[in-house]
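The other protein chains are all here in position, but one chain of the complex has been omitted.
Letters A and B name the chains as they come in the text, with residue numbers starting at 1 for each one.
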Amino acid sequence: MAETYPEDLKYHPEHDWTRIEGEEATFGITWYAQDALGEVVFYDPPAVGATVSKDQPYTEVESVKAVSDVFAPLSGEITAVNDKLSDSPELINSDPYGDGWLVKVKLSDTAELESLLDVNAYKGLLSS
Amino acid sequence: MSVTLDLDPRSEEQTLTIYERSVEGRRAFVAPQGDEVPDVAIEDLLPRSVRRKRPAELPEISEPEIVRHYNGLSKKNFDLDTGFYPLGSCTMKHNPKLHERVAALPGHARLHPLQDPEYAQGALELMFNLQRALAEVAGLPHVSLQPSAGSHGELAGLLLTRAYHEDRGQHRHKVLTPDTAHGTNPATVTMAGYEVVKVGTDEHGGVDIDDLRDKASDDVACLMLTNPNTLGLFDRNIEEIASIVHEVGATLYYDGANLNAVMGISRPGDMGFDIVHYNLHKTFTQPHGGGGPGAGPIAVSDRIEPFLPRPQVVRDESGNGVGPVFRLDNDRPKSIGKLRGFTGNFGVFVRSYAYICSLGADGLREASEMAVLNANYLRARLAEEGVAEYLPIAFDRLCMHEFVLSGRGARDKLGIKTLDIAKRMLDHGVHPPTVYFPLLVEEALMIEPTETEPKERLDHFAEVVRSILVEAAQDPEIARNAPYTTPVRRLDEAGAAKRPVVRQGGGGNPGDPAEAAEHPAGATGAV
Partner (left out) sequence: MSRYTSATDADRKAMLDAIGVDSVEGLFAEIPKAVRLDRRLDLPAGMAEQEVFEHLSQLAARNRHSDEEVSFLGAGMYDHYVPSIIDSILQRSEFLTPYTPYQPEISQGGLQVMFEFQTAISELTGLPVSNASVYEGPSAVAAAGYLAKLETKRGKLVASRGLHPHSRDALVTHAAGFGMKVEEAALDGEGATDVDALAGLVDDDTAAVFVQQPNFLGTVEELGALGEAAKRTGALYVVAADPLPLGILEAPGSFGADICVGEGQTLGNRLDFGGPSFGFFAAGERFLRKMPGRIAGETRDVDGKRGFVLTLQTREQHIRREKATHNICTAQALNALAGVIYLSWLGKLGLIELGELMLRRTHYAREALGLQAINPGPIVREFAVRVPDLDGLFERARAEGVNPGYRLADTYPEYGDGLLVALTERRTKADIDRLAALVGAGSREGAAA
């Protein structure tokens, strides 16, 4: 997949993206993160109902040669996890913004949105 | 089972496992026949509840075919006796064959560890002498040979540290390690119940003294270091480092993986270290065995001595003038206890002791001098034009027994990564250096030739590197798809991690009900 960063998403400096839908958000990792990791071989999702805190790691993604913490861009409670990734963790590489989503979260503090980066700011971070 | 035998080393036939070569009814073992006790039915001796119901599915194969099978497998391995093996941090120096002969002497090889010490004096004296020699090399007086490998020695060092602090009524929580530390160091810190705090590296490749000062507190139990470090650089500030650490009452631990650089030249005890571990399979020629056995003895200062593992090998002067008597001393009330069974990997001690006897004081020093000479020479060859712009050295100064290059030049200018260079080296009949370590250096190549390599092998390696770079400038695809001439080519490691098959008959999709029915987990190990 070619390097891409969708316009409609918000980004976190630790290479995570979020798609906001009202008070719910979906989280995942960006193209840059999956490229640095290499082919993802294992993803053990966190539990539904668990709390995530902004800027804190909430799960890990594993490739052959590395393990990466995944950081929560926003705080909230996990309402859904992507089960498809147990059998096909490589979706994180091939479709990081679509079928490679990690968790859905009910947000606890929408004010946190302000601290996120838009696509241009994130791209600026990558090129620096 | 197919009848035709395909002898092409690259054919599928040659990757049959010993289980796939098995034929029902074949066997190698003949039970000793003579002089048997009266026959009794097994049912009369063991209740049904404990008897094996289903036999373990072990191979059924004749002895000649066992030999063919493992001989065939051996031919797919590259090894140190075959060629250059500059694996940084591993000290792949020649394994003298004398050592195999002495280790096999029945007095060593067939001796039971619980034999009455009166009848094991040769073994105990060997261990005592080895302890003494190791103590002299490290400059710390008290040695335990017990730990089974370097990692085990590291764990011993931190457990000793813990015992030392607690004996003084102190409960500390942190251990400092440099960001260049070998992975075993932080892993050990966690196993020993401490929190890892990383200390930075300065622009000369040594410990960042200011960062160390910032982080050294009375909650720090220990600083784990190696000197020279994993960049192959001697830390000139070692005395100040020791002073900072001791000022806050912490212990200073020496990871002996790099001892090959300084034997007879500088001693960790004199540098201020309190605890040292040795890797007998690195510095002291125990063959690496494809991944062990090794041994990781430790040496400690007086203040740490009471906590050493038990038993200790001690020497008493015998009263009747016959000579010293060696024994195992278990009366050690402050000992951290045992790290393992018995007293350690004695077979390894025999080999390392033979090495020390062979080389003696001057030989050990010469080994280190030549290790450092060889490394600097190879460093100089790889600093020549045509190589240096692609593989710049991480820190441009005199190195010790190893040095680290960065493959970022090759990546940016030629489009090949360190991994590709390593794989292409396989086609040239040399083992690649350690790659992607230390983490501090981008696209790292860690090169340790050791002292047993002659100059022409170093020259050849430099030429191999040069030729790979020249070739990549023409066509980077060659290296990217290397190797070509090895028994297998690049392997699908991602697949192996995603759907692990770790035994014969294992595998299939996890959660596949048909698979589960056919291979119940207790029996045949579907994963």
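Everything below uses one rule, namely that a contact is a pair of C-beta atoms (placed from the backbone, for glycine too) under 8 Å apart; a residue touches a chain by one contact, two chains touch by 3 or more.
These numbers were taken from a predicted model, which means no experiment stands behind them.
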Touching the hidden chain in the complete assembly: which of B:G200, B:G249, B:P293 or B:G415 does that?
B:P293
Touching the absent chain: which residues on subunit A qualify?
42, 62-67
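Methods note: only the chains that are shown with their structure count from here on.
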Where subunit A and subunit B are represented by their mean Cα positions, the distance between them in whole Å
38
Interface with subunit B, subunit A side, in the complex: residues 38-39, 41-42, 62-65, 87, 89-90
Touch list for subunit B against partner subunit A, complex:
436, 493-494, 497-498, 509-511
